[in-house]
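All protein chains but one are shown at their positions in the complex.
Naming follows writing order (A and B), and every chain is counted from residue 1.
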Amino acid sequence: MSASESSVASAAAARTAKVVSCPACGASLTLRALGQSVMAACPSCQSQLDVSRADVRLIQRYREQVTKLRIPLGTRGVLKGERFEVIGAMQRSVSGYRWEEYLLFNPYLGFRWLVFDAGHWNFGTMLRENLSLSPSGTLEYGGRKFTKFQSGKPVVDWAVGEFYWRVTAGDRVNSSDYIAPPFMLSLEKADDEYTWTQLEYLEPDEVEAAFHVHSPARDNVAPNQPNPASRAMSRVVQIALTALVLAIGVQVFTAVRARSSTISLGNYSFEKGVAPEQVYGPFTFDAPFSLNELTASAGLNNSWVELDCSLVNTVTGETREFTNAFSFYQGSDSDGPWSEGDRHDTSLLPTIPAGTYNLVVEGASGDDHDQRIQQPVSLSLTHDVVPWRNFWLAVLAIVAYPLYLALRVHAFERQRWSESDLSPYSSD
Amino acid sequence: MANRPCPACGASVQFRSAAPYAVCPYCQSLLVRRDATLESIGRVADVPEDFSPLQLNTAGVFEGRRFTLIGRIRKAWEQGSWSEWCALFDDQRLGWLAEAQGDLVMTFERPLEQLTPQPKPGALARAKPGNNLTIEGRRFTVTDVKAVVLLGAQGELISCPPKGTAMKSIDVRGPGMEFGTIEVTADETSVFTGRFVEFAECRFSGLRALEGWTPPVAAVR
Partner (left out) sequence: MRPGTLIYIVLCGLALSFLAFANLRGYVPFASNVAQAARGATAGHFHK
């Protein structure tokens, strides 16, 4: 005998739900929460019946036809690990929005609510405590901070089945909602009575599986709908930070090991009589593989320089050709003085193996008279420099997805708050 | 535990507690114990049928102490009704376990002197939701005031609303799960305070079988 079975006395036969007939229309209705519910609205004619005493009494006669319920009365399903039965259903509306509320009952656990609103489902539990707002207008409950989302005066459009209070079509309450996704706290004030309900967002497939109902496509974003990008975000940020730390580590290691030794090569001269092809070196690259920089600079004035260079390995003859070119112009016009270009250029020479090299340079230049420039071009070679491009590319690759997710998080939140009058995202 | 003959019909009525009231299960007479005497003060209706998992002799636990349900009153107000079970604890203390709106509330009687402000004659009759008062130094706020009548009763009871006249029931709420009731009749005023309890917290045994339902796993969550 299981633990739950042993708590039930085996003497008497099991109590069953009571079937009565409606005093208004004669249809039979099942009372599933007898003793806890105080009122039933006949599912056939919607007449209000008092079921709080032994005899069923008519409170108010109606002759309404009710459209087929999304979840029929008497449907049972398991939510949050417990079985519930739908005993009542009602529709409420405010400012043109309509939604359905299903009263769930479990004889041991009492009442719960299942709310359907434009494809979104929420599981409601009434709180017994009366909560109070902090001076700043936020609400704290269960270790969470709730932000006010909206308030309104919803009205009951229709109600069928059993309820624990006398609900009538036309009943209106003052309602305020506070959100901390996936939770929402809803306050309803009717006369002097305050009722706080905690709503938890349910994914549609959870409700479809529990109550065998088809849930239509969701419209917009529900106030307490969890942000799907947020859930991925925290994990992704963790990974991104780890990757960034590792990237910085690799870069620091590279920087520490880099020789960054400067080899001054002298000048390239455009003077008349000097051969156009000038050779510099030999010099030794001792790093096994290195990124090197050749910087050429000259005191240009409205002139240009173009150097065709070759780095030649003295032993293997392997040659790396590259061009180093720069120009500098300046003047003055109606907007003031202007300048364009640089008086230097740096060429990157990647993946050069260790060895002894010569640099062969053949240059051309021109000034505003198409004459060769007079100034010499200073050449400087730096061996085994720290590559920065790789680091920034890696950083870009690492932060791209988190930034994209952050945009998605933001876009979702904007959509969430678009339904609220209290949106922190101003629309102007 | 004692058995005494019902003064109305002579049947043997069982008394397990020191509760002053009892309902004869055979003739539904309401019996009052005053010192050694047992007096019948009229008849009461049997409790109406309902779908509650609780029944007489259901046992449970509250704050480490075992109790048994030995009686029940069904009370009604203008717009509804509910049950109150009389709970007998192992140390002979008595409490009320109210079953209403899917909630369970366990309360115990407190001395009337512990209610402040002390009600002047007629003051409690004018109590309104929002009024503040203190019971045994704990602060409560009135949430509900109802005129209550008796629908039916069974077993042994701490108190019983007088037949024919309404009793005023003033519900008060304290911080957290605290709850209280002040019951005012023409002759007396009683004060009860306690708190909401979860069904699983009580670890009930001897529950009534409900077709199609099994109790949740009896563990404190």
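Everything below uses one rule, namely that a contact is a pair of C-beta atoms (placed from the backbone, for glycine too) under 8 Å apart; a residue touches a chain by one contact, two chains touch by 3 or more.
Quick caveat, the model's predicted, so the values are computed rather than measured.
Note on the chain not shown: across the whole complex it touches A. Only one residue from A:348, A:407 or A:422 touches the chain missing from this view: A:348. The residue touching the chain not shown here, chosen from A:250, A:407 or A:422, is A:250.
The omitted chain makes contact with just one of the residues A:130, A:147 or A:358: A:358. The omitted chain makes contact with subunit A at the following residues, 232, 235-236, 239-240, 242-243, 246-247, 250-251, 254, 279, 287, 289-292, 310, 312-324, 347-352, 358, 360, 362, 384, 387, 389-391, 393-394, 397-398, 401.
Here, only the chains that are shown with their structure count from here on.
Between the Cα centres of subunit A and subunit B there is a gap of 53 Å.
The touching residues of subunit A, when paired with subunit B in their complex, are 3-10, 12-18, 31-36, 38-39, 52-54, 76, 82-83, 105-111, 128-130, 164-166, 192-193. Residues of subunit B that touch subunit A in their complex: 48-53, 55, 57-58, 76, 79-83, 99-103, 128-130, 141, 143-144, 151, 173, 175-177, 179, 196, 199, 203-218.
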